[in-house]
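With one protein chain held back, the other chains of the complex are shown just where they sit.
Chain nomenclature is as follows: A, B and C, assigned in order of appearance, with residue numbering initiated at 1 for each chain independently.
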Amino acid sequence: MTKLVYFAWVRERIGKPEEELEIPPNVVTVRDLLNHLKTLGEEYENALQYPEVIRVALNQEHVEHSEAIAGAREIGLFPPMTGG
Amino acid sequence: MTKLVYFAWVRERIGKPEEELEIPPNVVTVRDLLNHLKTLGEEYENALQYPEVIRVALNQEHVEHSEAIAGAREIGLFPPMTGG
Amino acid sequence: MPEAVISTIRVQTEDFELQAEVAALTAGRHDIGAVVSFSGLCRDEQGALSALELEHYPGMAEAEMRRIGGIAVERFSLLGLTAIHRYGKILPGENIVLVIAAAPHRQAAFDGANFVMDFLKTSAPFWKKEHAVDGTEGGWVSAKDADGEAQDKWR
Partner (left out) sequence: MPEAVISTIRVQTEDFELQAEVAALTAGRHDIGAVVSFSGLCRDEQGALSALELEHYPGMAEAEMRRIGGIAVERFSLLGLTAIHRYGKILPGENIVLVIAAAPHRQAAFDGANFVMDFLKTSAPFWKKEHAVDGTEGGWVSAKDADGEAQDKWR
(Lines give C-alpha, C1' and ligand atoms only; values in the text may rest on other atoms or scores of the structure.)
Protein backbone atom coordinates (compact mmCIF):
# COMPACT_ATOMS: atom_id res chain seq x y z
CA MET A 1 0.00 0.00 0.00
CA THR A 2 1.17 3.51 -0.85
CA LYS A 3 -0.01 6.72 0.77
CA LEU A 4 -1.33 9.32 -1.68
CA VAL A 5 -1.83 12.92 -0.54
CA TYR A 6 -3.72 15.60 -2.46
CA PHE A 7 -3.64 19.40 -2.21
CA ALA A 8 -5.60 22.47 -3.37
CA TRP A 9 -7.98 21.80 -6.28
CA VAL A 10 -6.63 18.27 -6.79
CA ARG A 11 -7.75 17.51 -3.21
CA GLU A 12 -11.11 19.24 -3.73
CA ARG A 13 -11.88 17.41 -6.97
CA ILE A 14 -10.83 13.98 -5.74
CA GLY A 15 -12.81 14.73 -2.59
CA LYS A 16 -10.33 13.62 0.06
CA PRO A 17 -6.98 14.83 1.39
CA GLU A 18 -5.29 11.42 1.36
CA GLU A 19 -5.77 7.69 0.94
CA GLU A 20 -3.87 4.40 0.93
CA LEU A 21 -3.82 2.65 -2.46
CA GLU A 22 -2.53 -0.63 -3.83
CA ILE A 23 -0.60 0.30 -6.97
CA PRO A 24 -0.57 -2.42 -9.69
CA PRO A 25 2.88 -3.69 -10.72
CA ASN A 26 2.50 -2.43 -14.31
CA VAL A 27 2.39 1.18 -12.99
CA VAL A 28 6.07 2.11 -13.19
CA THR A 29 6.41 5.87 -13.66
CA VAL A 30 4.60 8.94 -12.33
CA ARG A 31 2.94 9.24 -15.74
CA ASP A 32 1.68 5.65 -15.47
CA LEU A 33 0.29 6.46 -12.02
CA LEU A 34 -1.64 9.52 -13.24
CA ASN A 35 -3.16 7.44 -16.07
CA HIS A 36 -4.00 4.64 -13.65
CA LEU A 37 -5.71 7.00 -11.19
CA LYS A 38 -7.89 8.39 -13.98
CA THR A 39 -9.46 4.92 -14.31
CA LEU A 40 -10.58 4.90 -10.66
CA GLY A 41 -13.64 7.09 -11.11
CA GLU A 42 -15.13 10.32 -12.35
CA GLU A 43 -13.65 12.41 -9.50
CA TYR A 44 -10.12 11.27 -10.42
CA GLU A 45 -10.79 11.83 -14.11
CA ASN A 46 -11.98 15.33 -13.27
CA ALA A 47 -8.96 16.12 -11.07
CA LEU A 48 -6.40 14.69 -13.49
CA GLN A 49 -8.04 15.74 -16.78
CA TYR A 50 -4.89 17.62 -17.80
CA PRO A 51 -2.17 15.41 -16.29
CA GLU A 52 0.64 17.61 -17.67
CA VAL A 53 -0.22 20.40 -15.18
CA ILE A 54 -0.20 18.08 -12.16
CA ARG A 55 2.91 18.36 -9.97
CA VAL A 56 4.06 15.24 -8.19
CA ALA A 57 6.27 14.67 -5.14
CA LEU A 58 7.72 11.28 -4.14
CA ASN A 59 8.50 11.13 -0.43
CA GLN A 60 8.02 14.94 -0.34
CA GLU A 61 10.46 15.70 -3.15
CA HIS A 62 9.48 17.14 -6.53
CA VAL A 63 9.86 14.69 -9.43
CA GLU A 64 9.32 14.69 -13.20
CA HIS A 65 6.51 12.61 -14.70
CA SER A 66 9.13 10.28 -16.19
CA GLU A 67 10.41 9.30 -12.75
CA ALA A 68 9.87 5.74 -11.46
CA ILE A 69 7.64 5.55 -8.39
CA ALA A 70 9.23 2.36 -7.07
CA GLY A 71 9.92 2.63 -3.36
CA ALA A 72 7.79 5.70 -2.72
CA ARG A 73 6.02 5.52 0.65
CA GLU A 74 4.16 8.80 0.05
CA ILE A 75 3.12 10.34 -3.25
CA GLY A 76 1.77 13.91 -3.35
CA LEU A 77 -0.34 15.26 -6.24
CA PHE A 78 -1.07 18.97 -6.53
CA PRO A 79 -1.42 21.93 -8.90
CA PRO A 80 1.46 24.35 -9.64
CA MET A 81 2.48 26.17 -6.47
CA THR A 82 1.21 29.69 -5.77
CA GLY A 83 2.76 30.57 -2.42
CA GLY A 84 5.09 33.41 -1.56
CA MET B 1 31.21 87.02 -0.47
CA THR B 2 30.53 83.35 -1.06
CA LYS B 3 30.23 80.69 1.62
CA LEU B 4 32.54 77.72 1.12
CA VAL B 5 31.98 74.53 3.11
CA TYR B 6 34.43 71.64 3.37
CA PHE B 7 33.93 68.01 4.40
CA ALA B 8 35.94 64.92 5.36
CA TRP B 9 39.64 65.08 4.46
CA VAL B 10 39.16 68.29 2.45
CA ARG B 11 37.94 69.92 5.69
CA GLU B 12 40.78 68.39 7.71
CA ARG B 13 43.49 69.47 5.26
CA ILE B 14 42.19 73.02 4.80
CA GLY B 15 41.82 73.15 8.57
CA LYS B 16 38.34 74.67 8.85
CA PRO B 17 34.78 73.52 8.15
CA GLU B 18 33.71 76.68 6.32
CA GLU B 19 34.62 80.25 5.44
CA GLU B 20 33.37 83.31 3.55
CA LEU B 21 35.51 84.23 0.54
CA GLU B 22 35.58 86.99 -2.02
CA ILE B 23 35.88 85.25 -5.39
CA PRO B 24 37.70 87.26 -8.10
CA PRO B 25 35.68 87.99 -11.27
CA ASN B 26 38.04 85.96 -13.48
CA VAL B 27 37.06 82.80 -11.59
CA VAL B 28 34.19 81.53 -13.75
CA THR B 29 33.91 77.76 -13.48
CA VAL B 30 34.29 75.23 -10.68
CA ARG B 31 37.64 74.29 -12.21
CA ASP B 32 38.77 77.93 -12.05
CA LEU B 33 37.74 78.05 -8.40
CA LEU B 34 39.76 74.94 -7.48
CA ASN B 35 42.84 76.43 -9.19
CA HIS B 36 42.27 79.77 -7.47
CA LEU B 37 41.95 78.16 -4.02
CA LYS B 38 45.27 76.36 -4.53
CA THR B 39 46.98 79.77 -4.63
CA LEU B 40 45.68 80.72 -1.16
CA GLY B 41 48.22 78.70 0.83
CA GLU B 42 49.88 75.40 1.52
CA GLU B 43 46.84 73.90 3.27
CA TYR B 44 44.66 74.53 0.19
CA GLU B 45 47.37 73.19 -2.10
CA ASN B 46 47.55 70.08 0.05
CA ALA B 47 43.77 69.58 0.09
CA LEU B 48 43.29 70.22 -3.63
CA GLN B 49 46.49 68.58 -4.92
CA TYR B 50 44.45 66.29 -7.18
CA PRO B 51 41.54 68.56 -8.14
CA GLU B 52 39.99 65.90 -10.40
CA VAL B 53 38.94 63.81 -7.37
CA ILE B 54 37.27 66.74 -5.58
CA ARG B 55 33.47 66.73 -5.73
CA VAL B 56 31.70 70.08 -5.76
CA ALA B 57 28.17 71.16 -4.90
CA LEU B 58 26.68 74.55 -5.78
CA ASN B 59 23.85 75.49 -3.43
CA GLN B 60 23.86 71.84 -2.21
CA GLU B 61 23.56 70.27 -5.68
CA HIS B 62 26.27 68.19 -7.35
CA VAL B 63 27.91 69.89 -10.36
CA GLU B 64 30.63 69.07 -12.88
CA HIS B 65 33.92 70.98 -12.82
CA SER B 66 32.94 72.69 -16.06
CA GLU B 67 29.90 74.33 -14.42
CA ALA B 68 29.82 78.11 -13.92
CA ILE B 69 29.77 79.16 -10.26
CA ALA B 70 27.95 82.43 -10.93
CA GLY B 71 25.15 82.98 -8.45
CA ALA B 72 26.21 80.29 -5.97
CA ARG B 73 25.58 81.36 -2.38
CA GLU B 74 27.18 78.20 -0.97
CA ILE B 75 29.87 76.03 -2.54
CA GLY B 76 30.73 72.65 -0.99
CA LEU B 77 34.03 70.85 -1.62
CA PHE B 78 34.50 67.23 -0.55
CA PRO B 79 35.98 63.85 -1.48
CA PRO B 80 33.98 61.12 -3.25
CA MET B 81 31.09 59.97 -1.02
CA THR B 82 31.42 56.81 1.06
CA GLY B 83 28.09 56.59 2.88
CA GLY B 84 25.51 53.85 2.79
CA MET C 1 34.91 33.00 10.31
CA PRO C 2 31.47 31.98 11.67
CA GLU C 3 29.66 29.27 9.73
CA ALA C 4 27.09 30.24 7.14
CA VAL C 5 23.82 29.21 8.71
CA ILE C 6 20.19 28.94 7.79
CA SER C 7 19.04 30.40 11.05
CA THR C 8 15.29 29.97 10.73
CA ILE C 9 12.85 28.04 8.54
CA ARG C 10 9.26 28.09 9.79
CA VAL C 11 5.74 27.41 8.52
CA GLN C 12 3.14 28.82 10.89
CA THR C 13 -0.35 30.33 11.17
CA GLU C 14 0.63 33.26 13.40
CA ASP C 15 2.22 36.49 12.21
CA PHE C 16 5.96 37.12 12.50
CA GLU C 17 7.94 39.99 14.04
CA LEU C 18 10.34 41.48 11.47
CA GLN C 19 12.53 43.24 14.02
CA ALA C 20 12.88 40.15 16.22
CA GLU C 21 13.81 37.96 13.25
CA VAL C 22 16.45 40.42 12.04
CA ALA C 23 17.84 40.69 15.57
CA ALA C 24 18.06 36.90 15.79
CA LEU C 25 20.20 36.87 12.62
CA THR C 26 22.54 39.69 13.57
CA ALA C 27 22.81 39.52 17.38
CA GLY C 28 26.42 39.44 18.58
CA ARG C 29 27.87 39.40 15.06
CA HIS C 30 30.22 42.01 13.68
CA ASP C 31 30.80 40.46 10.25
CA ILE C 32 27.36 41.25 8.76
CA GLY C 33 27.31 44.45 6.71
CA ALA C 34 23.97 44.04 4.94
CA VAL C 35 20.56 42.64 5.83
CA VAL C 36 17.78 42.51 3.23
CA SER C 37 14.26 41.54 4.23
CA PHE C 38 11.33 40.74 1.98
CA SER C 39 7.80 40.80 3.39
CA GLY C 40 4.98 39.55 1.17
CA LEU C 41 1.57 40.97 2.09
CA CYS C 42 -2.00 40.11 1.17
CA ARG C 43 -3.49 42.71 -1.21
CA ASP C 44 -7.24 43.27 -1.48
CA GLU C 45 -7.23 43.47 -5.32
CA GLN C 46 -8.93 46.88 -5.45
CA GLY C 47 -11.35 45.88 -2.71
CA ALA C 48 -12.51 42.65 -4.38
CA LEU C 49 -10.73 40.27 -2.02
CA SER C 50 -11.81 39.64 1.57
CA ALA C 51 -9.16 37.05 2.44
CA LEU C 52 -6.64 34.52 1.16
CA GLU C 53 -6.66 30.92 2.34
CA LEU C 54 -3.16 29.44 2.28
CA GLU C 55 -2.86 25.64 2.04
CA HIS C 56 0.48 23.84 2.35
CA TYR C 57 2.02 20.37 2.28
CA PRO C 58 3.19 19.89 5.88
CA GLY C 59 6.73 18.60 6.11
CA MET C 60 7.47 19.07 2.43
CA ALA C 61 6.92 22.84 2.68
CA GLU C 62 9.62 23.19 5.35
CA ALA C 63 11.93 20.76 3.52
CA GLU C 64 11.60 22.66 0.25
CA MET C 65 12.17 26.03 1.95
CA ARG C 66 15.28 24.59 3.63
CA ARG C 67 16.54 23.19 0.31
CA ILE C 68 16.08 26.54 -1.50
CA GLY C 69 17.61 28.41 1.42
CA GLY C 70 20.64 26.11 1.41
CA ILE C 71 21.26 26.79 -2.28
CA ALA C 72 21.03 30.55 -1.67
CA VAL C 73 23.37 30.46 1.34
CA GLU C 74 25.99 28.64 -0.71
CA ARG C 75 25.56 30.57 -3.95
CA PHE C 76 25.66 34.05 -2.39
CA SER C 77 27.91 33.21 0.61
CA LEU C 78 25.21 34.38 3.00
CA LEU C 79 25.99 34.67 6.71
CA GLY C 80 22.39 34.00 7.70
CA LEU C 81 18.98 33.28 6.20
CA THR C 82 15.45 33.32 7.57
CA ALA C 83 12.35 32.10 5.72
CA ILE C 84 8.92 32.08 7.36
CA HIS C 85 5.71 31.26 5.48
CA ARG C 86 2.26 31.55 7.02
CA TYR C 87 -0.74 29.34 6.21
CA GLY C 88 -4.46 29.47 6.95
CA LYS C 89 -6.68 32.52 6.50
CA ILE C 90 -4.85 35.78 5.83
CA LEU C 91 -6.59 39.16 5.57
CA PRO C 92 -5.66 42.08 3.27
CA GLY C 93 -2.75 44.02 4.75
CA GLU C 94 -1.48 41.00 6.69
CA ASN C 95 1.88 39.31 6.16
CA ILE C 96 2.13 36.08 4.13
CA VAL C 97 5.84 35.42 3.87
CA LEU C 98 9.15 36.73 5.22
CA VAL C 99 12.64 36.16 3.84
CA ILE C 100 15.74 37.75 5.39
CA ALA C 101 19.26 37.41 3.99
CA ALA C 102 22.40 38.60 5.78
CA ALA C 103 25.78 39.01 4.09
CA PRO C 104 29.01 40.99 4.39
CA HIS C 105 28.04 43.21 1.44
CA ARG C 106 24.81 44.56 0.00
CA GLN C 107 24.44 42.88 -3.39
CA ALA C 108 24.76 39.36 -1.94
CA ALA C 109 22.04 40.15 0.60
CA PHE C 110 19.72 41.57 -2.10
CA ASP C 111 20.40 38.63 -4.43
CA GLY C 112 20.00 36.05 -1.67
CA ALA C 113 16.57 37.28 -0.60
CA ASN C 114 15.41 37.78 -4.20
CA PHE C 115 16.61 34.30 -5.24
CA VAL C 116 14.84 32.62 -2.32
CA MET C 117 11.58 34.43 -3.11
CA ASP C 118 11.72 33.50 -6.81
CA PHE C 119 12.22 29.80 -6.07
CA LEU C 120 9.91 29.72 -3.08
CA LYS C 121 7.11 31.02 -5.33
CA THR C 122 7.38 28.15 -7.80
CA SER C 123 8.79 25.29 -5.71
CA ALA C 124 7.55 25.52 -2.12
CA PRO C 125 4.26 23.60 -1.83
CA PHE C 126 1.82 26.38 -0.91
CA TRP C 127 -1.45 27.22 -2.66
CA LYS C 128 -3.59 30.34 -2.40
CA LYS C 129 -7.38 30.36 -2.54
CA GLU C 130 -9.18 33.67 -2.85
CA HIS C 131 -12.27 34.63 -0.90
CA ALA C 132 -14.25 37.44 -2.53
CA VAL C 133 -15.90 40.26 -0.55
CA ASP C 134 -19.30 39.19 -1.92
CA GLY C 135 -18.93 35.94 0.08
CA THR C 136 -18.17 33.70 -2.89
CA GLU C 137 -15.00 31.67 -3.18
CA GLY C 138 -12.94 33.32 -5.87
CA GLY C 139 -11.20 30.04 -6.53
CA TRP C 140 -7.57 28.95 -6.54
CA VAL C 141 -4.97 31.42 -7.71
CA SER C 142 -3.38 30.34 -10.99
CA ALA C 143 0.39 30.02 -11.24
CA LYS C 144 1.84 32.91 -13.23
CA ASP C 145 4.17 32.45 -16.20
CA ALA C 146 6.02 35.49 -14.85
CA ASP C 147 6.97 33.53 -11.74
CA GLY C 148 8.63 30.83 -13.81
CA GLU C 149 10.36 33.48 -15.91
CA ALA C 150 11.58 35.26 -12.79
CA GLN C 151 13.75 32.22 -12.08
CA ASP C 152 15.49 32.50 -15.44
CA LYS C 153 17.58 35.43 -14.24
CA TRP C 154 19.43 33.07 -11.88
CA ARG C 155 20.67 30.71 -14.64
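Note that in this section contacts are C-beta pairs under 8 Å (C-beta built on N, C-alpha and C of every residue); 3 or more make two chains touch, one makes a residue touch a chain.
All values reported here derive from a predicted model rather than from experimental measurement.
Undergrad: In the intact complex, which of the presented chains make contact with the chain not displayed?
TA: B, C
Undergrad: Could you pull out which residues of subunit C are in touch with the chain that's been left out?
TA: So the residues of subunit C touching the unseen chain are 17-19, 22, 26, 28-44, 46-47, 92-93, 104, 106-107, 109-110, 113-114, 117, 150.
Undergrad: Since one chain isn't shown, list which residues of subunit B touch it in the complete complex.
TA: Residues of subunit B in contact with the hidden chain: 5, 7-9, 57, 60-62, 76, 78-84.
Just so we're on the same page, only the chains that are shown with their structure count from here on.
Undergrad: Distance-wise, how many Å sit between the C-alpha centres of subunit A and subunit C, to the nearest whole number?
TA: 26
Undergrad: Find the geometric centre of each of subunit B and subunit C from their Cα atoms only, then give the gap between the two centres in Å, rounded to an integer.
TA: 48
Undergrad: Multi-chain contacts in subunit B: which residues touch at least two other chains?
TA: In subunit B, no residue touches at least two other chains, as defined above.
Undergrad: Could you list which residues of subunit C touch at least two other chains?
TA: Residues of subunit C touching two or more partner chains: there are none.
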